[in-house]
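All protein chains but one are shown in place.
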Amino acid sequence: MTKGRLEAFSDGVVAILITILVLELKVPHGADLEALRPLLPVFLTYVLSFIYLGIYWNNHHHLLHATTRVNGRILWANLHLLFWLSLVPFTTGWMGENHFAPLPSAAYGAVLLLAAVAYTILQRAIIAEQGPGSRLAAAVGGDRKGKVSLALYLAAIPLAFVREWIADALYVAVALLWLVPDRRIEARLRE
Amino acid sequence: MTKGRLEAFSDGVVAILITILVLELKVPHGADLEALRPLLPVFLTYVLSFIYLGIYWNNHHHLLHATTRVNGRILWANLHLLFWLSLVPFTTGWMGENHFAPLPSAAYGAVLLLAAVAYTILQRAIIAEQGPGSRLAAAVGGDRKGKVSLALYLAAIPLAFVREWIADALYVAVALLWLVPDRRIEARLRE
Amino acid sequence: MTKGRLEAFSDGVVAILITILVLELKVPHGADLEALRPLLPVFLTYVLSFIYLGIYWNNHHHLLHATTRVNGRILWANLHLLFWLSLVPFTTGWMGENHFAPLPSAAYGAVLLLAAVAYTILQRAIIAEQGPGSRLAAAVGGDRKGKVSLALYLAAIPLAFVREWIADALYVAVALLWLVPDRRIEARLRE
Partner (left out) sequence: MTKGRLEAFSDGVVAILITILVLELKVPHGADLEALRPLLPVFLTYVLSFIYLGIYWNNHHHLLHATTRVNGRILWANLHLLFWLSLVPFTTGWMGENHFAPLPSAAYGAVLLLAAVAYTILQRAIIAEQGPGSRLAAAVGGDRKGKVSLALYLAAIPLAFVREWIADALYVAVALLWLVPDRRIEARLRE
């Protein structure tokens, strides 16, 4: 019951964020290819952020699937995650409109980093409630993928000021790392 | 459970896309009929896209109804479909604002084509999971309606540069073809 | 199952329409009372449309509660209702921005009229599926309230061009008529 509403609310917020993203793709006034050209960087960041929100939705889905009880701490850890995700359309639009300039690229990474930290906190809050012997605790294990992502974000933020494409490449790399749904949890749950 | 959340998330995205569409209908400043006239092509494309999203929601509904298990591949095939649908408000606004000019009309068809391809991929991913002997596989059969739609979109895109109204007429034709909910699936499921 | 998804989708669309309405209340640049004054007619139309969408949500809720089976015709009748409701933010914004001018006031009524017609069609499609001896058919009965509403909308549209306040008063009157949830259905269902 409680869990169902938590899922429904999170689904609602992510669904809206994914569609608010597309509002940054402003309809151009001209009707030729020239009119589309300035939209290309905005479109590319849109694709990247769509994939990121898709990854979060997918992993959130697996995480909650393995959850049996929900408490107040989990509710707030979840809202905290949604808060950072809600800033993704803003940094996406800023990075896209400024053609991947250093500061917007760094800001994009900072929001991803904070969302990843919030996800880790949520994961811990759920494991704390389920108990250390739970299937979820076993499935997450040392959470290597999560730690690698945090390290890559942390590296990307300063690197955006050196060569902005390095930061952008790191964001794409982390997305590829997660594009596969969290098979660890999926596999363990099947057992 | 998993399926319920997939449905809820997809419903959320489509519901938001359908209402984002209407935001393209900007409130005019004047209060007379003259002020409404430039909105007519925008309104007509709004009606067409509303029907298309309605068709996708309806067919998605029938498709998922016939689904019993959901896996990671299905989750991503579904997100891929939502990605192309999320571009419908953009191409709708572009076509409406430019009074059905060739390039926006072709772009409108290209997004519909890619959404149709994504739907076919989702359908195959679900059939692969359910097994070739499943009711869904039998209901979809050779998927003639799907193939005809793909062919009509493919024809409409170049034809938009010859006579734009031909492309627009083809989009209306495909919509009419699907306006009837997928009775094949409905009929088979009843048996 | 099917019914649950129909309700969820309709709830999503109405929830989004209700919040899109509020986007017409543009944040003013000044920080004094003068800056708020031009927003007053927009605010009043916002309140009226919020109540109308609330009434539709409430009645839709009662109608679906009394529904046991859903078919393709019901799905499309429901989408048809959502289509007209989706135009409410547009006519609300147009009427509010033009301080209840005749044509926008008439357009506001026309959209309400078409939504009411769509609701009647949906009600009939559901009764046809449930059968004439169903509790819903008995609860709706001659649908006097529905017929009076249609008549008042029909009267309000031409009257908007005579004295616009008469049309506005009629819209308020119909809203008051429905503000009470449909007790007929509620009462019959309890028996």
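Labels A, B and C are assigned to the chains in the order they are written; within every chain, residues are numbered from 1.
Here is the rule we use: a contact is a pair of C-beta atoms (placed from the backbone, for glycine too) under 8 Å apart; a residue touches a chain by one contact, two chains touch by 3 or more.
If you're wondering where the values come from, they're calculated on a predicted model, not measured in any experiment.
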**Asked** Which one, A:V27, A:A66 or A:L82, makes contact with the chain that was left out?
**Response** A:L82
**Item:** Touching the absent chain when the full complex is considered, from A:I20, A:A35, A:A138 or A:A155
**Value:** A:I20
**Message:** I'm checking contacts with the chain that's been left out. Which of A:A101, A:L114 or A:A128 qualifies?
**Reply:** A:A101
**Message:** Give me the chain C residues in contact with the hidden chain, please.
**Reply:** 7-8, 11-12, 14-16, 18-19, 21-23, 25, 27-33, 47, 50, 54, 57-58, 61, 65, 179-181, 183, 186
**Asked** Considering the entire assembly, which residues of chain A contact the chain that has been omitted?
**Response** 1-2, 5, 8-9, 12-13, 16-17, 20, 24, 72, 75-76, 79, 82-83, 86-87, 89-90, 93-94, 97-98, 101-104
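The rule is short, and it goes like this: only the chains that are shown with their structure count from here on.
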**Request:** Superimpose the Cα trace of chain B on the Cα trace of chain C, which carries the same sequence, then give the rotation angle to the nearest 5°.
**Result:** 90
**Message:** Measuring centre to centre with CA averages, how many angstrom lie between chain B and chain C?
**Reply:** 26
**Prompt:** At which residue positions does chain B touch at least two other chains?
**Reply:** 8, 12, 16
